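With one protein chain removed, the remaining protein chains of the complex are shown where they sit.
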Amino acid sequence: MIVRGGYNMQLQGIYAPIPTPFDAGGQVDLPALLGNLAFWNESPLQGLVVGGSNGEFALLSEAERLETLRLVRENLAEDKHLIAGTGCEATAATIRLSKAAAGEGAESVLVVNPYYYKGSYSEDALEEYFLQVADNCPVPVILYNMPRNTGLNLSVSLVSRLSRHANIAGIKDSGGNIVQIAEIIAASDPGFAVFAGSASFLLPTLLLGGRGGTMALANVLPEQCCRVMDLASNNEWQAAATLQLGLLDINAAVTRRWGVAGLKAAMDMMGLRGGKPRSPIRPLSRDCRNELKQLLEAARVL
Amino acid sequence: MIVRGGYNMQLQGIYAPIPTPFDAGGQVDLPALLGNLAFWNESPLQGLVVGGSNGEFALLSEAERLETLRLVRENLAEDKHLIAGTGCEATAATIRLSKAAAGEGAESVLVVNPYYYKGSYSEDALEEYFLQVADNCPVPVILYNMPRNTGLNLSVSLVSRLSRHANIAGIKDSGGNIVQIAEIIAASDPGFAVFAGSASFLLPTLLLGGRGGTMALANVLPEQCCRVMDLASNNEWQAAATLQLGLLDINAAVTRRWGVAGLKAAMDMMGLRGGKPRSPIRPLSRDCRNELKQLLEAARVL
Amino acid sequence: MIVRGGYNMQLQGIYAPIPTPFDAGGQVDLPALLGNLAFWNESPLQGLVVGGSNGEFALLSEAERLETLRLVRENLAEDKHLIAGTGCEATAATIRLSKAAAGEGAESVLVVNPYYYKGSYSEDALEEYFLQVADNCPVPVILYNMPRNTGLNLSVSLVSRLSRHANIAGIKDSGGNIVQIAEIIAASDPGFAVFAGSASFLLPTLLLGGRGGTMALANVLPEQCCRVMDLASNNEWQAAATLQLGLLDINAAVTRRWGVAGLKAAMDMMGLRGGKPRSPIRPLSRDCRNELKQLLEAARVL
Partner (left out) sequence: MIVRGGYNMQLQGIYAPIPTPFDAGGQVDLPALLGNLAFWNESPLQGLVVGGSNGEFALLSEAERLETLRLVRENLAEDKHLIAGTGCEATAATIRLSKAAAGEGAESVLVVNPYYYKGSYSEDALEEYFLQVADNCPVPVILYNMPRNTGLNLSVSLVSRLSRHANIAGIKDSGGNIVQIAEIIAASDPGFAVFAGSASFLLPTLLLGGRGGTMALANVLPEQCCRVMDLASNNEWQAAATLQLGLLDINAAVTRRWGVAGLKAAMDMMGLRGGKPRSPIRPLSRDCRNELKQLLEAARVL
């Protein structure tokens, strides 16, 4: 039986959607991942997301998705929460992978909507999809709205209806439409947790009732991201706003501008194991790496 | 000589972009406008915008735009600030109308970018447009970004460069992209005033350093809008957030959902003089009016 | 009384939507226009459109729109047909300008849909707009669909319904969606004339039942444009296709890529009077002019 209240108390704070390192031959590099885990384990992060967009899930096989999850589970600090990205295009595939992820120890799953047959994915079809996944998933489901990648947007009315399902615990909204985020918070079940999907709108999301963020920047600047949240929790909104504004450029570099390639390059520069993205994503060009380095230095991160 | 500092101290707070009432024959109804002015004059609003999108400027002749401005100028309470919308498609037309508006007593002008020849309006062309207007306008210029109507977006880099011009005082950003708003605040001249262009993202804008808002909802709920700002100024962010969330549905009704027709219908219901929009904008249907009435009643506005 | 059949027999063939020349001071240059008219009068063009997008109508005052129309009317060869662009944002303004244009001798009017208050311009609102214009216009109305500039698209069902009105004679569709054009032809009144709005899809439009084209390229290459149509009329489709393919690059240069600035630069190179566009449209840069010159030389036009 799902006891929502208890679980949801954990579902707040800052999560890092971790990247998947690859070795020179393009295979998942588990030792490199172990090295990064040591860094995140010591950070103030609430938890990690394995197999999210930054984990290049769409470029991994099902076996690789589970293999990385297993390694993280076995090596994650006890106080950290573990979320697995398990969205697939087919409903049955998502359910199967969600069950497997729960079996590997994921405490909840992050499920992106299907996105190839856009013309067929009406609001009704998406609702049915998420309800079937939630009905059949042994752990709580977190919706994942990522319009820039999927070309679809989970509407306020859809999210609001889904928030009533006992096994749908929250949403990671990466769209960045703050009015939509506000409307979701206002219209959804009170226990429903809304997360900012990028650091660039973390603070406004928290102000309006969001419960945290799961965002690329948390991989490289976990302390600063958590500090925004701590300041907000302590009602130090002006100090939080100053910090928020200072994170915009670096956040853009590891998300909107350069994507996973930018995130991995920043990790390399900061002593973590980034490496190359998997093809067809290309590594950052030399010019962009130089620009990224200047951004990190200007922010006194390097 | 433009003394920016002094002027800009006034350029903050909540402004109402007022609608233009029409009589049964479709002509501008100056007595109705006078009636509305009495209401706004007694409100805590910082000022009014005449000839903005809610004023149906695109449906008015140049003479009508100036005629309404003159009436407002002559009847506006002394403590209120007056902004005139003066954007036209041609640069020379905007300059001519801006001079005329200043001549009528507008204290600043709100200038939307041209929008018909989208393919020709590169960032460079838009920059040249605004610089020419600012160089030739006797009063400060406020940029007006309204992507939903114009199909164009004023980018952060463009706005940031324009913010350095001594006669460009601020921006009304109606796009609602809070990351863009934050980036504009971070990248622009410190004296540059950023206004939320709709009540639905007023509070997040203020949190990140915005100076106020100019928004449809302020026509009908000026006290509530000003109260959001007062609470923010007093560091009562949580109370402000609760109020902000409560304004979302009504704000959508008078903007995104039903536009000027919704705003005018709400004014009629609340004892102001709304009336019909000018064709081709259609008045609100009976069903929508009923729904609007319920929204207003639910918010205890009626 | 409108006798549709008789009139519509004329409404076919290739029309040039002529640009408006400006003098060094930025005013309409009537002598330059006269010079260009001499060229078009001797061409095989069916007629001219004054005050279309290429005429920079959105940058002209109402007086300028009528002034250029009058000059063309007085100097147009007797066998040419004259169409006036008369679309304004307000319904009443469009009706007034359409009546004035008819008074000046326009044989039909080309009416773009209003486009600023996109959220308010439902299909119903646009239908009402065009019906009111058609009911009140003394000469036949041609719909003008220009999604790239207006951000709106006139749907097949809307156009099909409007095609039944006795005073709506046709459409210039500049969207270039050949499936939509085919569906309009299949669904509209048999007497309704569908025109390609750009030379790049003239031949496919003719193949599916279109009656001609009104397009920027016809200003500079009227013979080639008319030859595509002649070949199609003679069932020489393969020869027409070869010619069509050869016009693509030049057409893109004077439309999608460089717009009115490109068209005017090409006119200058070919001995016509192009000159500068009106601000905020910028003249073609030196680099682009060089590229344009090469395109024209490669096509043996220069």
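Read from first to last, the chains carry the letters A, B and C; within each, the first residue is number 1.
The criterion applied here is as follows: a contact is a pair of C-beta atoms (placed from the backbone, for glycine too) under 8 Å apart; a residue touches a chain by one contact, two chains touch by 3 or more.
This structure is a prediction, so every number in the text was calculated from the model and none was measured.
Listed by label, the shown chains that the missing chain touches in the whole complex are A, C.
Only one residue from A:23, A:74 or A:89 touches the chain missing from this view: A:89.
Remark: the omitted chain is touched by one listed residue; of A:30, A:239, A:281 or A:299 this is A:281. Only one of the listed residues, C:44, C:191 or C:204, touches the absent chain: C:204. Looking at C:38, C:63 or C:186, the residue that reaches the missing chain in the full complex is C:186. Although one chain is not shown, part of chain A still touches it, namely residues 26, 53, 56, 58-61, 89-93, 114-122, 124-126, 128-129, 132, 148-151, 256, 259-261, 277-282.
On the side of chain C, touch with the chain left out of the figure occurs at residues 176-179, 182-183, 185-186, 198, 200-201, 203-204, 207-209, 235, 237-238, 241, 244-246, 248-249, 252.
Please note the rule applied: only the chains that are shown with their structure count from here on.
Annotation for chain B: without this chain, the others separate into A | C by the touch definition. In this assembly, the chain whose C-alpha centre lies farthest from chain C is A. Chain A and chain B, compared by their mean Cα positions, are separated by 36 Å.
Once the centre of each chain is set as its mean CA position, chain A and chain C turn out to be 50 Å apart. Residue positions of chain B touching 2 or more other chains: none.
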